[in-house]
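One chain of protein is taken out of this complex; the other chains stay put.
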């Protein structure tokens, strides 16, 4: 059994690397959005031409990024959504809702400060974690039945 | 043609009333989440019993509210999602993602300050508005072909 | 908003009547399996002819009952599954799994003794109740936002 | 043609090993839930933190196990559900209902004592067996057309 | 609960009338193909223009009839398929397969002579009857729980 | 049986009126896009604000019109697509493809000059007509089995 | 591009071998039902135990065969259904209907004598052939664009 996992959300800390490194040796395949902030913001106009209006500048980029995002979520068995300490992160919550409607197994990763604000997202999840290490432990358990010692 | 519309998101201003009042006479049916903040927060424990842990207190309520929310979105032709000026509003973005994955027509309603932070949500929408009045005009146009004068 | 509710499970107590009576005045439509035990057990052979082998006697009846059961679950917004104190009740758990896979909102109703044995079923539910009265309160809240006083 | 088979249900006898051993040489891939009883019961709290309330202790574990269970059933061509002599085994019946709603080919494995109680589950199945050996014979026949001699 | 029933198959006896008359007073809605043999055979060319080649003559008609047939099956809760004594009746078996793949409840109606030839069709059905009267009894039981006396 | 029919395509002749008038007395419900050319072209900017770039001017309008179009097609049993003598009419062919992928019954209406260019669209249709009168005859036949005299 | 092809229908001539041999070298994968008539008829009782009643003897076998048949059709891109000169062959027409409802590309293979009786089946097909050689030519064309010389 290979688990396909999409890592959605925060792009300003190394939580993805922690999970990917921790999962070394497990039968997993990770995917993720483009996490280079500038590339992600400007990809639309860089390829399809400049837009004087910021709305359409962003619109072109967001749609191009959606090609990757939707493929990643559609192919995934598990979608992990990370909410960090900063920013609105509405795209993360959007991905969580999208994944939930497709029946994906959802794992939400956030600190205790966000507990009340994320209650609807957590309610749709099969697991809620505070640390990337816990997500790795979940993947190991789901694949092998082994618990952390 | 009757349009069924689910009004998701902000509960601290009267945007729903503005849309519902403005749409008087149109062939529309509105639904919405419970907008009484206290009832919404405490419904789970009020009916199923108290929880000492805030996480489970919220969890019970969020799941009970999901019965109404999912029914409303599943039955809707159009999901309007309103982002206000305050709070994280991750449940609004979650609803938008959920609606998008189900192929619902999405209308996003927010002020210009949130434009960049909502670019992924807007990219999944068929219309983006700043004022409830514009949503009413859209509903009238979709139903009758009449534009505002 | 009309809620369609399928009442699955135990047929030896009056829990269905308690819910239906308690929900008087709410915008709900209930459906349920045939709850006449003898009719339910013998319907297949009574209509399609006797079977000397008990397995096929039961098989004919169970399939005929499935016409009603599947219609009820497929049409429902909410499936309430009641586990009583006696019998194996595997059909109730089967209905719960069937409803969960179809994405129906699931409410499980059982006493505290069954908590551990029903943990997988409860984990798929949006609400778990011990008393029919609580299910009525949920329906009222989902429809009107009113909590019990 | 590779057959993917999910082996659901009883974890206290060696029926899975009998099927897997008997199917040696066939083009099959098996998956199953975690069958270490203690790990399965405690996985949630071991990874996500202790819960004083038994309901939430079980809830966390059941949901984490659901990540594996749903992946196994969703990927399977055939779901074999075994009902043993002891315990309520509502999770087995839940899996059978879940698999049936997804249109999976269902094989039910149980002794003659449970025939009447399982009639609704059997009615949804494409085959009912009493011995693991018979399941192996079915797999061989489905793949090769060869009957037992 | 209203049951929608599509009556597919044989058009040379009055089995449909027997069922419709017998079900008088029940909460049922029937639909059926066009049963006027000549109209059904010639509808395509009568409306869209003559065809010198019999294959295309039939093709035009069969496709036009499919508009009605597919609507009837798609809307139905129950599809009753009748196999009479004469003709190939491949369209009846086609409808049965079509209905089965859509998850409709299938009732097959045929005499004992066809038992072996229809075993695959019967295997996909929830009930097999020999007489229209039995189908009426099934509908009454499914709706009301009442068995024939 | 009520047939729901979406009338897609050409907006410069009175083919829709011919069909709607001809079908008077039949159990049909028609829907259609907004056929006021100016309103359809400018609806986006009229409601959501002007765009200096023609592409975005059109984009806003096309998306707003899609709310109506997708609702109409999604609800329809039959989608009639009319190709006239002029213009590219790619939106008509787009609607035909959209309807085909959703499994709708497709009727294509065009003159003989377009036969070769529309062969892929016609190949996905259940009927091809040259005159609105023929579409009316089809609707009458599908509903009543009556052929034109 | 690998094409997966399910070969349904007649088991008394060598049409499957002709297609498989003719397609040597093409990027195709074939599957088919068990074509050993005796094994297919008796598989149910051979594995699950004898039945005195012929109906249940056949029923057990037909359901066991359905595990293979449904897997083959569900996995296929193309379903080829062959109608021979003899027997009722209702299972072939059932498979054709099942495949059509799943949106599979359907190729029907039959002699000119059956043209009228198969008009509904042919109307659901993307191609109708009289000879296995033609099916091979279709597969070659679909994969490579090469026509027979």
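Per-chain numbering from 1; labels A, B, C, D, E, F and G assigned in written order.
The rule we apply is simple: contacts are C-beta pairs under 8 Å (C-beta built on N, C-alpha and C of every residue); 3 or more make two chains touch, one makes a residue touch a chain.
It should be emphasised that the depicted structure is a prediction, and the values quoted were computed from it without experimental measurement.
> Which parts of chain F face the unshown chain closely enough to count as touching?
Listed in rising order, the touching residues are 54-55, 58-59, 61-63, 65-66, 69, 83, 87-102, 114-124.
> So that we can see where the missing chain sits, which residues of chain G does it touch?
Considering the whole complex, chain G reaches the absent chain at 1, 3, 77-78, 105, 107, 125-129, 134, 137-138, 141-143, 145-148.
> Go through chain A and note every residue touching the omitted chain.
31, 34-36, 39-40, 42-44, 46-48, 60, 63-64, 66-68, 70-72, 75
What we mean here is this: only the chains that are shown with their structure count from here on.
> With respect to inter-chain C-beta contacts, which pair, A-D or A-B, contains the greater number?
A-B is joined by more C-beta pairs in contact.
> Please report how many Å separate the Cα centroid of chain C from that of chain D, as a whole number.
23
> Starting from the mean Cα coordinates of chain A and chain G, work out the distance between those two points in Å.
The mean C-alpha positions of chain A and chain G differ by 44 Å.
> Just the number, please: Cα centre separation of chain A and chain C in whole Å.
Centres of chain A and chain C (C-alpha means) sit 37 Å apart.
> At least two partner chains per residue is the criterion; list those residues in chain D.
In chain D, residues 63, 66 touch at least two other chains, as defined above.
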